[in-house]
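Here it is, the structure, as structure tokens.
Removed: one protein chain of the complex. Kept in place: all other protein chains.
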């Protein structure tokens, strides 16, 4: 398969571990060069976060396993970019 | 025909294979240099994704066949760019 | 006349040929360096697309003839840029 | 007077000549380096277009005469920029 | 006083002289390197324009006098920038 | 304390001195390299302005004293940036 260069996932996680530790652990996964986690929403039990992974050849299964290892669940895969570089999806004149 | 350099398609796909595998396979199609798939909407059965392909001379038929091979259907072709380079469509002062 | 460097037209076209072939043929017109076609709207019969042509000295008549040759009709000319370079139309503080 | 480097005018023009010819002629006016015409609105009789002229020292009177020569009328001057370079008007934190 | 590098004023002016001449004269004021005038609104009597002046050390009084000399009145000073360079006011995450 | 590199304050000031003189004086405060004042709102008595100060090591107390010296009052401190450089606050995918 063409190398996975960006993976954006919507994740539900408990409040613990805190987001900085959660992302710190995900950043240690072998294929991950950089990871950014943004809090979308939170309630008493869980946090809904969007996580952007970047790397030369991301291993989605290992990443998903790591998310689960630290108590999270991948709710959906929101974006993936594969190949020689990351092709940006652009808003066309039709998009609002 | 002038070489196809960007192809943006609206695709309906089943939940399996997951988006990262789906795009990984599409990224292996001969003429594809980079492919980005963005989840637009999903329900219990299907995912609606927008897929942006870039390359020097994309082969649209082979790409469409690969989408179908992995269970997807091209709902519409949203944008194409052909020629020596990609001419960006710009919002004019008339567009919202 | 000053050379035409960008031509943006609003076109109605039938579903066939598909957008990639339609733009591929338009990209072969002598004066066209690059062409981008964006789907604005579609219904059962026709597709409304916005097409951006760029080149050093575009020949609008030949382009319009090619659009018609492949089943389309130019609904309106939305933007043209002529001269030594393309002067971008900018939103002033008055525009929304 | 300080040299006029950008002139943006709101013009009403008949459907003929078409926008590409209209702008092509305006682009031949002596002081004009580049001209971009964007269709704002049209009805059965006329087209409302916004035209951006750029040059080192634009001659507004000659430009206005050329607009009229090809059937158009300048409805308003929307922006002018004079001096050593074009100072961009910027949205301040107060503007929407 | 620290040198004034950008001055943005809200001006009411009669229809005559036209905006290009009005700005052309303002561009001749000693300290002005560039001036951009944008039409905000107009009615039968007057035009409301926003004028952006840029220079190394703008003389606000002389500029205001020149505005009045050519029939305009400064309604408000909307932005000023002084010092070694122009510090851009940025929308913070709080601004809409 | 880490050096203060940007200070954005919300200020109420009387109509006199005018904004260009007001900012000109603030630009003379020792630690200020650049100052931009933007009019947010005005009524018969006062002007509400947002002032952005930039420098290598701004002295907030001296700046606040200068604002008061020329008749203004600091209504709130809206943003500060300290350290080796200015870290821009970015809208995350959660912000509107």
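To keep things simple, chains are lettered A, B, C, D, E and F as they appear, and every chain counts its residues starting from 1.
Convention: a contact is a pair of C-beta atoms (placed from the backbone, for glycine too) under 8 Å apart; a residue touches a chain by one contact, two chains touch by 3 or more.
Just so it is clear, the structure is predicted and the values come from calculations on it, not from any experiment.
J.: When the complex is taken as a whole, what residues of chain F touch the one chain not shown?
T.: 1-4, 6-7, 58, 60, 76-90, 92-94, 96
J.: Touching the missing chain, which residues of chain A?
T.: 6, 8, 18-21, 23-28, 32-39, 42, 50, 52-54, 78-79, 88-91, 95-96
The rule is simple: only the chains that are shown with their structure count from here on.
J.: Same or different: do the copies chain C and chain D touch each other through matching residue numbers, with over half of them shared?
T.: different
J.: Report the inter-centroid distance (CA atoms only) between chain B and chain C in whole Å.
T.: The mean C-alpha positions of chain B and chain C differ by 21 Å.
J.: Which integer distance in Å separates the CA centroid of chain A from that of chain D?
T.: The computed centroid separation for chain A versus chain D comes out at 48 Å.
J.: Counting only residues that touch at least two other chains, what does the list for chain C look like?
T.: 6, 38-39, 50, 78-79, 88-90, 92-94, 96
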